[in-house]
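Left out: one protein chain. Kept in place: all the others.
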Amino acid sequence: MQELIWLLPTYPLLGFLALVLTAGRLPKNVVAIIGAGSVGLSFLTAAIIAAQFLASGEEYFIKEVWTWMAVGGFTPGFNFYLDGLSLVMMLVITGVGFLIHLYATGYMADDPGYSRFFSYMNLFVAAMLMLVLGDNLVLLYLGWEGVGLCSYLLIGFWYTNPDNGYAARKAFVVTRVGDTAMALGLFLLFAELGTLNIQDMLHAAEAEWEIGNGLAVAAALLLLGGAVGKSAQLPLQTWLPDAMAGPTPISALIHAATMVTAGVYLIARTHILFELAPNVQELVGWVGLITLLMAGFIALTQSDIKRILAFSTMSQIGYMFLALGVGAWSAGILHLMTHAFFKALLFLASGTVILSLHHEQDIFKMGALRQKLPVSFFSFLLGSLALTAFPYTSGYFSKDEILIAAHGMEGPGMIFFYGGVFGAFLTGIYTFRLFFIVFFGESKAAHPPEQEYGGWNMNGPLILLMILSVVGGFIAVPLDPLFGDHEEHHISGLLHAFMIAVPLIGIAISACFFYFKIWSVEKLMASSFAQSLHKFWNSGWGFDWLYDRLFVLPFLWLARINRADIIDSFYGLVVEVSRAANGMIVKTQSGYLRWYALSIAAGLVVLITIGVML
Amino acid sequence: MILLWLISILFIGGIIAWLSERINPNYPRLIALVTVLLDLLLMFSLLGAEPGDGGWVASVDAGWIPRFGISFYLAADGLSVLLLLLTAFLGVIAIGSAWDEIKEQAGFFYFNLLWTLAGVLGVFTALDLFLFFFFWEVMLIPMYFIIAIWGHENKNYAAMKFFIFTQVTGMLMLISILLLAYFHYVQYGALSFNYHDLLAVQTAGRLEMWIMLGFFIAFTTKLPSVPFHSWLPDAHSQAPTAGSVILAGILLKTGAYGLIRFAVPLFPEASMSFAPVAMTLAAISILYCAKVAFAQADIKRLIAYTSVSHMGFVTLGVYAWNEQALQGAVMTMLAHGLSAAALFMLAGGLQHRIHTRNMTDMGGFWAKVPRMAVVALFFSVAALGMPGLGNFIGEFLALLGAFQANITLTVISAFGLIFASVYSLWVIQKVFQGEYANAEFDDSHLSDLTRREMVYFGAMMIGLIWMGMYPQSFLELSQPVLVELINSTESAIAAVVQN
Amino acid sequence: MESIPVEHGLILAAILFSIGLIGVLTRRNIVFVLMSLEIMLNAGGLAFIVGAARWGHAEGQIMFLMIITLAAAEVAVGLGLIIQMFRRYKTVDINVLSEMKG
Partner (left out) sequence: MNITLADLIPLLPLLITTGTVVIAMTVIGVKRSYTLTAGITIAGLLIATLSAAYLMPSTNEQVTPLMIVDQYSLFFTVLTCATAMFIAVFSFPYLANLDDHKEEYYLLLGIATIGAIVMVSSNHFVSTILGLETLSMSLYGMVAYPVHSEKSAKFPLEASVKYLVLSAAASGILLFGIALIYAQTGTLEFASVLNVATATPGLGAGFSIAALILVFIGIAFKLSLAPFHMWTPDVYEGSPLPATTYLATIGKAAMFVVLLRFIEASDALVFDSVILVISLVATASILAGNLLALLQDNLKRILAYSSIAHMGYLLIALVASYFVEGSISVEAVTFYLVAYVIMSAGAFGVASVVSSSEQEFDSIDDYKGLFWRSPWLAAVFTGMLLSLAGIPLTVGFIGKFYIFFAGVEAALWVLLAVLVIGSGVGLYYYLRIVYSMLKSADDAHNFNVAVGKNLSSHAVLAILFLLLVVLGVYPTPVVSIIETISTYIL
């Protein structure tokens, strides 16, 4: 059965082909069956394979399908590599993916592009599976680019609005910057180690490079470039908020659960390389920390429900990077998984909210939805709790492990720890800010919902995800053989209590602001400083502004001034010169006999002189 | 012998096609199609053929002008065969794209089309440098006619520019060829234009560099590469669709082929010491033309500039001169042949439907012509180097190899990948997405791709996917040739590396 | 007997030749132009005579005779044309013959 691992990406791929080739001629329910069914199938297969794999107790398992290309020692193949890490990833992708597909069958029900939507979704799942199952970096890169493409397609799904197109292009190009760095990393690795098969490459690296080796650093940095691009970390984070232009299931699947965590997967997958380059690994931690704090502050100031979730995603991935940075590999992956659960839940729930309010996304135009939208309410409640690491929810375990590991790290460990804790505090505030504003207070909706949108196919997934978000923390991820980083860090009970308390304080504060209305935001915003700060955060720390000035505008300017291709004008000059020469020389053909005779005489004199003088 | 057939069939077919017009205006295209298909079939026999000594699967050698030691010497190895197949395949595609577009003087059109193809086949198989030059020039004339007769508003200028650029640089190459032959005379006491003989000629120092430059300029003009590229946008934007297909798909590749087959092997030292300059030019081409492409409003001009940008990867690969890089260059040639041809066909199709190439007038066509949109999306994505499609294999391998030769330039060139995504997606956005715009033109004929068109595009899509998913079937053909070339120049290059 | 140095003869010829050439350049009356041409031709003839004198050959003389006939022929044709020209333009100013240019 494990032999059949190649089926995993094949099902969705077939689904994709079926949907593309029929070009929207199929009835919706058939599309739904193909679209969601294909992913469901691969989830079943994945589950069985996982069971067998765990039962077999092997450390890894390789299935070679065919040699992609063989060029002078460069022989990447279409080979699948299964171990604990890819096992977790594939289960998350297929499982959560299936639930989201299911939800989407209801969510997109009225959309004309129904079939197109599911074809993209299936293609995405296929590509994502290639990404996590590929045994060599080229195949990984294939999946990597593939998911990027699908992300582009799905963000720009509603193409009639140019803004969506812009958001989609932005997402693709910004991530492409990272991808290019990653490609260069691949070139470097191959040039130095002579293979791109991940395991061989890692062993070769261990063998050839001592810790801190410059090449290792360079390679790790380049890979990190790819990772920050895909995972929307500093400095390539700007695309993620705009990516919310896509339909909400996309935000759940691609921009919360799976694709954006690819960077985390990449680093975890090549962690040996990062261990060879400690400073880079530490850099990963810093990137994570800064991102999670910044994103947290931004989330405080947003008013679009999806954007808030987007920034929280950004900051949660920040936690994962932090985990990787401090070498808490399995903690990072665990957080990846739990985050997939509760963030998918939150997004889907927000989707229901949005639909119920007829595509209203501004939280200040909602309110008092508690009774109207019970399912969403509970989804949000549990999701938010998990997100804020409320004790014994799934988020609690993962975040807990990460922070403890950070605390245990020497060097910047303390900064990481307290930074992380503060991040958790922010998380508490903004998450419940959203929660209270949307579900309590008085209704400010333009046209309040009659009843909650969606049937079993939308609520079912929500409920399953609720369960997962709560109990997901108890799932034991089989990563220890892979990372072997389970040396127990110990922190004092007091510190631990503090750690647990901080998010709750955050919740309490936001409750005081938005539920009990003891304190008022208006008062807070009175000072001009607060306002400008709010503006600054709201604009995402002005990164877009900066990048526009630094890259976009100069490029456009260059393009504009040189539309006519300056090089061509050189040849234009040649033409002009010969025309001018013609114009001059033609005058000599005056038609006057005596003039002609003169030229003969002149030529005679000149040539004779030249001849005799020399 | 078969090679002679391949070429003469096209020549004869062309004449028949021209004459057949008198009988029925629809015969020429049929005859042309049959002729090229016949060629294609014949070529498959080359695939099976057992390579003789030197890996030549087929060859013809007949005396021609003994006074100068010129012989009519054609031969094909794996590399040639690949390009021959590409030529014939795109020939069919081109005829398809002309099927309805070319109405007046169809006979003469297909005559020119077939003769161009014949000339190209000659270029890809000639192993006598005089003969090579002969075909090199022969393929220009019919191409000139195609642009000058069936082109668009500014055809005279474009055709003239195309012709003069290639001719003048061609004369430089002629001088180089003659010098080489003359040196063979000096060193071996006999004139010869035979490729193998000339390989043995010893040239050195500045002179070798000058001779090499003669070839280099001629080839990089055809390729084209900055700064000799500026004929291409005009030629492309003015040529009829089939012309663009041939130009972008095949003619440009003759330049690349020349670099691989002649420029480097004949002058290894000079080429290798010149490599940094060449690779710099390549990098400039990649970035500069990507940038200029983005600025264009004329969709055909845009695609033309992207061609220059993509061919930059070929130059880069060739002058990196190791197996990955060369294979990359070859794959890029093949894949770009298909993708660029397809994009030009799309642009041509649009122009045929709405009589404008100006993208600023277009927008939101997706709803109107979904099939066309999907096809365009596919090929744009292919062009920006999406893994799983041919272009990726080419550019990835080229960069992979180039990285081992020159890190800095590779890094710079790699930015081309980003720019590619910028302009490719911009086209999609401008033409197919956004609000539907038809203020500037009459869209009464804006209909989706016909079944016949879908067949051609489908064929090219399959081709690209095949190249992307299982490139081995192509790499295997060119691999022995390239390895042989690399080995033959190894010692010389080693010498350069020491200095 | 003391013969004239060759150089002198040739210089004289050269001077004659230049005179003829200048005549062709300066005169606008086509008749004079023809006459100047005669002078040029005869300068050549004189040079031949000098050469012949130097070598004591007959060839030079023969050439001179040839030149005379040749000049005669030229003039014959020339005059014919002049007549035509005068018929058509009622002038012998060669500058009228400048309809073709560029």
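In this document, chain identifiers A, B and C correspond to the written order of the chains, with residue numbering beginning at 1 in each.
We adopt the following convention: a contact is a pair of C-beta atoms (placed from the backbone, for glycine too) under 8 Å apart; a residue touches a chain by one contact, two chains touch by 3 or more.
Given the structure is predicted, the values throughout are model-derived calculations rather than measurements.
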{"item": "Displayed chains contacted by the hidden chain, counting the whole assembly", "value": "A, B, C"}
{"item": "Candidate in contact with the missing chain, chosen from A:P112, A:G455, A:G542 or A:G591", "value": "A:G591"}
{"item": "Candidates B:I31, B:I102, B:L117 or B:A159 - the one touching the absent chain", "value": "B:A159"}
{"item": "Chain not shown, touching residues in subunit C", "value": "6-7, 10, 13-14, 17, 20-21, 24, 30, 33-34, 37, 40-41, 43-45, 47-48, 50-52, 54-55, 57, 59-60, 62-63, 66-67, 70, 73-74, 77-78, 81-82, 84-85, 88, 94, 97-102"}
{"item": "Interface with the undisplayed chain - residues on subunit B", "value": "63-68, 105, 108, 130, 133-134, 137-138, 140-141, 144-145, 148-149, 156, 159-160, 163-164, 167-168, 171-172, 174-175, 178-179, 182"}
{"item": "Footprint left on subunit A by the chain that the document does not show", "value": "578-579, 581-582, 585-586, 588-589, 591, 593, 595-597, 599-600, 602-604, 607-608, 610-614"}
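Going forward, only the chains that are shown with their structure count from here on.
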{"item": "Chain pair whose interface holds the most contacting C-beta pairs", "value": "A-B"}
{"item": "Centre-to-centre distance between subunit C and subunit B (centres being mean Cα positions), rounded to whole Å", "value": "64"}
{"item": "Between subunit B and subunit A, distance of the C-alpha-averaged centres to the nearest whole Å", "value": "38"}
{"item": "Subunit A residues counted as touching two or more neighbouring chains", "value": "none"}
{"item": "Residues of subunit C defined as touching subunit A within the complex", "value": "21, 24-26, 28, 94-95, 97-102"}
{"item": "Residues on subunit B engaged by subunit A in the complex (per definition of touch)", "value": "161, 226-227, 229-230, 233, 291-292, 294-296, 305, 322-324, 327, 364, 366-367, 370-371, 374, 381, 386-388, 392-393, 396-397, 399-400, 403-404, 410-411, 414-415, 417-418, 421-422, 425-426, 429, 432-436, 469-472, 475, 479, 483"}
{"item": "In the complex, subunit A residues that touch subunit C", "value": "586, 589-594, 597-598, 601, 604"}
